Structures are given as structure tokens and as C-alpha cells.
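Removed: one protein chain of the complex. Kept in place: all other protein chains.
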Amino acid sequence: MPADAISAKFDVRRWDAVAGGAPRYQRYELELAPHTPILSALLRIRDEVDPSLTLRYSCRSAICGSCAMQINSKSRLACETQVGPEMDRHGRIVVEPMRNQPVLRDLVVDQSPFWTQYDRIEPHLKLDPAHPMPEGRPTSMTPEQVERFKETPRCIACAACYSACPAVEADAAFPGPMALAKLYRFVVDPRDHATQDRLVRIQPNGLWLCLRCHLCTEACPKDVRPSERIRDLKEMAIAVQGGTERGSRHAIGFKENIEDRGLLSEAKLVRQTYGAAGMIGQLPQGLRIWRKKPEVLHKPRRIEGADELDRIYEALDRESEGAP
Amino acid sequence: MLKHEVVVVGAGLAGQRAALAAREAGRDVAIVSKLHPLRSHSGAAQGGINAALGAEDSVDTHIYDTVKGSDYLGDQDAIEFFCREAGPTVVEMEHFGTVFSRSPDGSLARRAFGGAGFPRTIYAADRTGLALLQGLWERLGIEQFTLYNEWDLMRLVVRDGRVQGLVVFDRIHGIFEEIAAKSVVLATGPAGRIYGRTTNAHTCTGDGIAVAYDAGAFVKDMEFVQFHPTALLESSILITEGARGEGGILKNATGERFMTRYAPHVLELASRDVVSRAIVTEVAEGRGFSGPYGGYVHLELMHLGREKIESRLQEICDFSRHFAGIDPVREPIPVYPAQHYMMGGIGTNIRGATNLAGVFAAGEAACVSIHGANRLGGNSLLETLVFGQQAGKAAAEYAAGAPATQLRAADLEAVETPLRAWSSRPDGEDPARLRTEMQQTMERYAGIYRNEADLFEGLKRIRALRARFERIRVVDASKVYNLNLTDAVEVGHMLELAEIIFVGAYARTESRGAHARTDFPKRDDAKWMRHTMAEKGPEGPRLSYTPVAFTRWEPKERVY
Partner (left out) sequence: MKLAYYPGCVAQESGRELDMATRWVCRALEIELVEFPSFSCCGSGFVDEANEVLNLAINSRNLAIAERAGLDLLTICSTCQGMLTLANVRRRDPAVRARVDAALKPIGIEYRDSVHVKHLLRVLTEDVGLDAIRSRVRRPLAGLRVGAFYGCHLLRPADEMGWESGEEPHAFEDLLGAIGATPVDYRGRVLCCGFPIQFVKPDTASRIAGRQILDAKSHGAHAMATPCPLCHISLDAYQNQAERAVQQPLDMPIFHLPQVVGLALGATPEELGLARHLVPTEPALARIGSSSL
């Protein structure tokens, strides 16, 4: 035992779907070096203290994606999270199963919701019979084309992002960060010939439910940055299809809304997103707010230099028109 | 009872490729895997996959390098086939969707690897295994097949001269099942966890090899265990050979680049067995560093510069930072050899067939043999795909011509009854304890350097552990994901394989490739140019020997 060993306290959530009953938190205490991975600590508990504690694990080097769990409420790989910083910050280490997937036992969850969403994006290359793969040789792809994948090929499907996602938690229809990052990987793949179709089909109950809260990007152990790739997909989806969904209409509407005067006109935005007819449904809530905050119906002032804004819009619209 | 034409056990690259081949042949296919296919240990392979695609390179050079690397124990007919398939295999994986690293001209980028005459290793940064695993799983996803996810292989039922099916354990529900199968492909990977220091995942417990051996299969060349020279100290996490391929160098505590003394021509890129022995020798002779986790040497990357390190060796940057608190851009990485690969496995021919009719094997669980006494870096990923495909095709053909198979209730009971006894004992042996003692025994007595006395003592100890295993006890009573039970099963498998390693190593009185006997330091072609075949007997493994296949290359002394 190294000289800098600390006394680590683990509170591990225990539950068994067959045995039922109420979950309980079991306390384990171990003397450990601060850099000890939490997975190593849990395996020591299994080997030396309590063989009934159960969890998924395999590679212990953050490449198999098995050991994602909640560590002091953060979705993390246990193998990559060290004991010391958690003890420093919280005085104990609360270990719980991932969220958004039913618990089977202790730290093991049923991952079928996660895999179902993965399947939804049809995660395989879609080829065009008119453009077959080159016979007997690899496709040509430049390093710049590989760059466009960003970090998405690093995804290890650990589901930490899925566990951390509040949109998944509130709405099971949402594909979740991993599936969308995977979709991005196919959308930018020069070998794939279904880009447009993919971008159209992922919009209803898909892309536009992302809250851009970036919790997935914090949770991701491989720096895939799903929230940023979802943003990329949104922009591409608008480029392909324009404002056919409430989400895309809202984004486009917002962009156009502020071009006008430089500041947001709240009432106009509602009209842009819902359309004139759809606004009727918003009336009761609008009235409630208006009574306390009559400015919701104000037209904002026009900022000084609003023409500068116009010209920025023009320059970048021109640029995007010129883009491939 | 469940029933399929072809059942593939294990869903890493070999298993998935076999399943795809069997599907392409039109068979009804099921995959049984104790972990989700994308979590397979294939995904941990970092460095790359060999294929002689460069203009200056040739298939013949790849063959020669592999033959020489094997220390002339590889079967040359198999190696020739293997190397010829390399190009088409890599191209196919590219077409499946694998995202490889590229050269500026749009071709597949290549890097230098140990023991290779040319930069021949195609890669995807330093996560080639993951890239291939994703590409293949995505391609396989188009096919119809049944996945029995998180099911453990317990027993292979061989009767009337052929396979009838298998008995499996569903971890999630805690129940045993029978699956009737006309043919079975075992692609369950290695048994690296027999050792304490290993780069292998915790799940690499040799289940398929042990189960096949129990069913009467020959297990081949198990004494040849590869130690990777550069595993991260303490955790033994792999630091890819690609790190040396990119220009990383090894230094001892005196600051000397010691490989100049062991392999003056190719230095750090000598064959793995050579570099591993050099490091062990440096530490043993007092020129290594020492600390609470034992002796070690330094792997230096600093001179490569931040940009190269962070772009081409991204994962190992993360490993070093997260698991050792070391920033390879600024400081050397502490490394020491660790068990990495098993050249041996279930004996097969080029088509993956074993001595049991209807039973096929591929990948690290199998031994064709193309790696002989020592595997070259970049050849294992290729092996999984080339021979996975062969085994899948052969299994499909066999299944197409095979009559219906039959399992009996007694087949399941033969598995379940003793296991129930494990759980009902009031006291007995703890699986974790037996595992620890086994790992210590392997480290101490069957490591990089071996001798008669050690091997004799180690075998004695493993047999004592096997005797204790008869009284194994499972204390966890849960039906759900009972790791205490699967641990016990896995320890049983590993102890069986440990015994085979000792028996084979004890008998082989020479040094060849990864098998280094200090009491027999020379290669002895006259006596030992042959494969060890182990068969289960009442008193333990019965050894016999088969000749090595030669085509064009005469054995020479191996110098790097």
C-alpha cells in the first residue's frame, strides 16, 4: 500500500429485480491509493468483502464500454474515475446504476432501451447501386474527409451519455446522444448514400428534442461531444429540408426574428413557430403571462447598427449558398 | 429447446466474421456471447492490421516475416493462405464501413510494426480493433440472426461422433438452456486472465478452449504465451507497439537505450519476445527503475512532439493520463511486460475445423497455426477476420449437409446438477481466492523465463488448486447476474488451461519464440520443430506432437 493511501467510503446501491423489495445503500470502506480506479475498488470489494455485489466490467481501460454507472450522480466509466478526487469533493463515493435504463440488479441495468435507439438510426452504410464500392480496392478518402467524422468513431457505446440525458429521462421517444452521434458518423461518411434521407427521418421525435444541455458531452469518456454533433446535424437538417418541423421552424424563425430589429420579438417568435392558426392554442398561457408582463407583446426597439447585422446575415447567407 | 443450424460462441471479430460468413451461406445463425458484441476484447486492439498493400511491399515479404516471427513453428501453408487473404480482407472491412486513418493521397495509411520488413500495418489511429469491431457489427446488423446476449458457454455436447449442440447459462435470468446446433464455431478469445499481469480484459478466461478440451478437442501449442513488452505499470494496460512504430524508444534507469545491445539493427521494433526478454533482463540485472509496483523501464515519446503524440496515439495518451497520472507529452511512460496473447488454442486446420466433427474454432481461441511460437503485431486482428470467415463458411457447409441433432435433458442436468452443489455447500473454496493463487503461480512459474524446476513446482501447485476447485463454493444466491457463479465457472476453465500450459512447457526442452527455457536456451529443430497437441485424459493432459508444415522457407536463426 502506497504511503498516500486514503480511507475511501463507498455507498453502493443494492437491489435485485427478482428478490424485489426496497433498494438499500451498502457502505464499504477500503484503504486505497488516491489514483485507484473506482472499478478496481469495486472488484476488490467483490473479491475480498462481498462476492454478491454485481456489475458489468471487462477491459478496465475505457475501451469496452461495460462499466458505466453513476458515481456521485455523474454518469462515468468506473474504470476511468479515480477514488481520490471523488473523496475530496464529496467525502464519500455514492455508486449507483445508470439512469434511463431499468435496473436488473445492483449496478447492472437492462440496456435494451439504449440499443433500440441505436438500431433506430440504422447504423450501417447505405450504398447506392449506382455507386458501387471500387472493385478490389479501398475507397479513396482523404485525411480531411476523415476529419469530418470528428471524434465520433471513438464512441464505445458505454451509454454514459444516455444515462446523463435529461431529454431521454423525460421523453422515451428521444433517441439519445449516442444514437445521434452515431447518425452523424454516417451522415458525414462519403461512402454513405442516404444522407438526405437520414436527415429527414431523424427529425420527428428526434433531433429537435435535444435540449443542448451538454450533459452528454460532460459524461462522454471519449470526448465524442454528442451535443455538438447534434447541433451539426440540426444545421444540416435545415439545409436539407428547411423548416418543416417545429424545431427547425423555431431555429429559422429565431434567426429571422432578430435580423429584423436586432433584438427578439417574443410574440412574433410564437407566430413563426406555431403559425397563425397554432397561436390560438397558445392564447390562454399568453394571456396569463401578458397580465403580469405586458411587454411580451411589445415590438422591441431597433438596435443601433441594425444594418450591420443585416450585412453579416447577407455575407453568411451568400457563403452558405456557395457551400457544397 | 432452442435450435439453430450454426451457433457461433463469442462475438468479437472472429465470431462476428464467422456469423456473417454463415449468414452469407444462407444458414440460420445464432450468436452466444457472455458480453455484448461491441464490448468484445477485439475492440481493445490498438495498433493495426497487417496487409502488404504498399508498392514496395509484397505478400511474400509478409509471409516471410510471419514465418520468421513464428520462430519457424508456424505452418507455412496456413501462413501463405493467411497473408494472401490480407489485402482482400482489409479492403472488405473498409467497404463494410471501418473508418481507417488515411494518407494524403486518399489511400489507407500504414505504420511500421515490430518484426515487419516494411510499414505494413493499416490502422485507425490507435483504436484499430474498435474501428474494425464497429465496422463489422454494423455490417452484420443488416443480417437476420439471433443474439443470445450475456449467455455463458457451459458445455459442448458431442455424441455419435459429432456435435449435437451446447448448454449455456443466461446470466440475466440465471437459467440454463440447451441449444441444438448442427455446427458450432468457437470464437471465445484467449485466457489471458490466467496471469496476474495481463493486458487482457477481465472476461478473457478461455471458456471456449476449456469447454472444447472437455469435449475431446485437441488443444495446441498452449505453452507459447506472448508477453507484450510495453504494458503500463500496475494496471498492465496495453501501450501499443504503434507507440514504438511511431518512434517511441525504451530506456533503462541509467538513461541507456538498451535495445542497442539486444537488437542492434531494428532496436525497439524487434519481435515482441525479444523486446520483452530485454526489459526483464534489464530489470533483473539492476538497470531498471523500481517502485511500489515493481521494476520497470521507460518508454519515451516526448521527442515525437505533442501534435504527433496526441493525434496518432490519442488513446494511449488518455490511458497514461487517466490510469498512471503520466502525461506522455512531457514525461516517460513506466512500462513492464505483461501477458498479452496466446499463440496456442483449439487446434484447427486452415478452414477452422477441429478434430470434433461439426466443431470449428477461430481467432485467439484457435491455433491454426500461423503465429507458431511468437505472433507478430498486426497479425492477430487479421487472423480473426481471415479465419473467422473460413470457420463460418466451413461451419455453414457442414451444417447444410448434417442431419438433425439431438440434445437430451441429461445434457443440461450434467451441467446444472454439479453447479447446484456449488451453491448449496455450507463451506468451501472461494473462486476469487483460487483465481488469485492461480495468477500468482503463473507469474512466478510460467513467466517470460522458464526452467524445469519452476515448471515442475508450478504444475504441482496448479494441480493442488484444481483439487481444491472440487470444493468450490458460490455464496451469492441471486438468480440475476450472479457473477460469483460465473467467476467460479471461469476459474475452473482457467485452471484446466493452466495445467495444459505447464505440461506443454515442461515437456518442451528448448527455447523457441515466446517459450524461453533458461535450462535449454537454444532452439532445437531436430527434436522440437513440431506442435504440441494436448488431449484430455483421466490423469490430466495427454501430449502428442504433430509436424510443422513447410513450403518454401528453411529454418534459420532468428536475428533482428
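Order as written gives the chain letters A and B; numbering starts at 1 within each chain.
Keep in mind that, in the parts below, a contact is a pair of C-beta atoms (placed from the backbone, for glycine too) under 8 Å apart; a residue touches a chain by one contact, two chains touch by 3 or more.
As the structure is a prediction and not an experimental result, all values here were calculated from the model.
**Q** Determine which of the presented chains are touched by the chain that is not presented, and list them.
**A** Among the chains that are shown, those touched by the missing chain are A.
**Q** Please output the residues of subunit A touching the missing chain, sorted low to high.
**A** 72-74, 89, 166-167, 169-171, 208-215, 217-218, 225, 227-228, 231-232, 234-235, 238, 245-247, 250-252, 254-255, 258, 262-264, 266, 269-270, 273-274, 285, 288-289, 292-293, 295-296, 298, 300-301, 303-306, 308-309, 311-313, 315-316, 319-320
We take it that only the chains that are shown with their structure count from here on.
**Q** State, to the nearest whole Å, the distance from the C-alpha centre of subunit A to the C-alpha centre of subunit B.
**A** About 35 Å separates the centre of subunit A from that of subunit B.
**Q** Going by the contact rule at the top, pick out the subunit B residues touching subunit A in the complex.
**A** Residues 35-36, 38-41, 43-44, 88, 90-91, 94-97, 99-108, 124, 127, 130-131, 134, 138-139, 141-142, 172, 174, 201-203, 235, 237-238, 292, 314-315, 318-319, 322-325, 430-432, 436, 475-484, 487.
**Q** Subunit B touches which residues of subunit A in the complex?
**A** Going by the criterion above, the answer is residues 2, 16-19, 35, 37, 43, 46-48, 51-52, 54-66, 80, 82, 104-106, 108, 110-111, 119, 123-125, 133, 136-143, 145-146, 149, 153-154, 156-157, 185, 189, 191.
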